[in-house]
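Data block below; observations after.
Chains shown are a subset, placed as in the full complex.
Read from first to last, the chains carry the letters A and B; within each, the first residue is number 1.
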Amino acid sequence: MTESTFDLVVLGGGSGGYAAALRGAELGFSVALVEEDRLGGTCLHSGCIPTKALLHAAEVAELSRHAASIGVRASFEGIDLPGVYAYRDGVVDRLYKGLQGLVAAHDVTLVRGRGHLVSPSAVRVGEVVHSAAVAVVLATGSVARSLPGLDFGGRVLSSTQALSLPELPRSAIILGGGVIGVEFASLWRSFGVDVTIVEALPGLVPNEDRSCGRALERAFRRRGITVRTGVRVAAVEQDAKGVSVALAEGEPLEADVLLVAVGRGPRTAGMGFEEAGVTLDRGFVEVDAALRTRVPGVYAVGDVVEGLQLAHRGFQQGIFVAEEIAGLAPAPVPEAHIPRVTYSDPEVASVGLTQAQAEERLGAGRVECVEYNLAGNGKSQIIGASGFVKLVREKDGPVVGVHMVGARVGELIAEAQLAVAWEAHPGDVAPLVHAHPTQNEALGEAFLALAGKPLHTHR
Amino acid sequence: APAAVAPAPAAPAAFAPAEVRPLAKPPVRKLAKDLGVDLAAVAPTGPQGTITREDVQRAVAPAAAPA
């Protein structure tokens, strides 16, 4: 057993871990980053990036399918799955190389292998103990969960398996209408797959403002995706021919594959966390507002911390923890100020409180909402986007939530995020007329309407 | 048809009394909030009576280290 000492030892090289390592190095710490698989973690290798590459291929498939309707003589002949994978892998590889370069340039020591927390200040990897003179950061991420009694394997797929199918299924059932489920539904449908979503809750994307789930469901139905909400699964069976899903009520569903997208659970077992005194709550590492675990000098970031399972939340927490450790006393960013984007067709994007959350927090009488339909937005008409922008405001007060549905609205969330995080009043935004013709004008019109001075809005 | 928008409840009241509050750009208001500075108690030096970032920083008691 040899020993090696660093200021910081970060366990897990995903979004949260590598952000903590890079920021830690910038702040002058010597840093070891322990990763058993590939630097970049879930997001880069089996999450955000590969799914969004497939979703872009899906977008191009849809655009070429409908090109004739706008005067472009193009024809869509199908999906070349190996070609899609090659493109996706090209994107991942370039970003992976970039990240490796970044870690090297920051003089972060990348330790390859499985780490165990062997004391509050040491992580063992194989025969080497990496001691942390200043702090340990736990960033071991999450793994796909399934339903009790339902194991991944064969025709029952996790998102990771769904990303590397050797060929496209003809039909698919997707269990779960959350972000991952609807993104796969959307891209498979564009690729020509017959898709059925089964969601136990009453609507799709149930964490979003209810208006979003409703609009997404309507759009999905128009696209030929079958949506079954409020429906529970009783049993799943598979054989050589297909998979059969028995529902709590009604006829069973049959398909080539079943994607289980019912959520992801923290990866915190079997790595010595609890033995070192770190407490868990339903598997999540318990932390305070400054992301400190119960053990002094041990922090946690990313999907192991309960809350939004998003890569940029991991980045933000990683940066925060490095600065916290360095004594910079950073201000915590409220979870509600973290933007959320679902990259389906149509996209869903939001930041801040839903109408229901705002009404619960402020009282229904103190909340004011406005919805601007993309039908009134020139650029949305041009690209054929339908949907809306919804603002939620505290009466006579700041905008506390923004919710959008429509093609390409994901990029509009950046403006919304500044407005919500800086607690802007509609009157602050109203004089700043937006560029014409952009989709962000829809946001501008909604702010104008809330400020009592609608422009392209019927009253 | 464009713009099926829920009627904006406000009367044509761009600068209705309810909007009256100390003038400051949103990031400055946010800074004041983070620093615990009450904008109503800050003397504005910016154009049109706007409270500037410097006004807020000046209002922070020298003893209280900024967060």
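In this section, contacts are C-beta pairs under 8 Å (C-beta built on N, C-alpha and C of every residue); 3 or more make two chains touch, one makes a residue touch a chain.
Computed from a predicted structure; not experimentally measured.
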When only one copy of each protein chain is drawn, what copy numbers apply to the whole complex in this file? A x2, B x1
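The criterion applied here is as follows: only the chains that are shown with their structure count from here on.
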Of all residues in chain B, which touch chain A in the complex? 1-16, 18-19, 25-27, 29-30, 33-34, 67
Could you list, by residue number, the parts of chain A that touch chain B in their complex? 329, 331, 368-373, 375-377, 396, 418-419, 421-425, 427-428, 430, 445-446, 449-454, 456-459
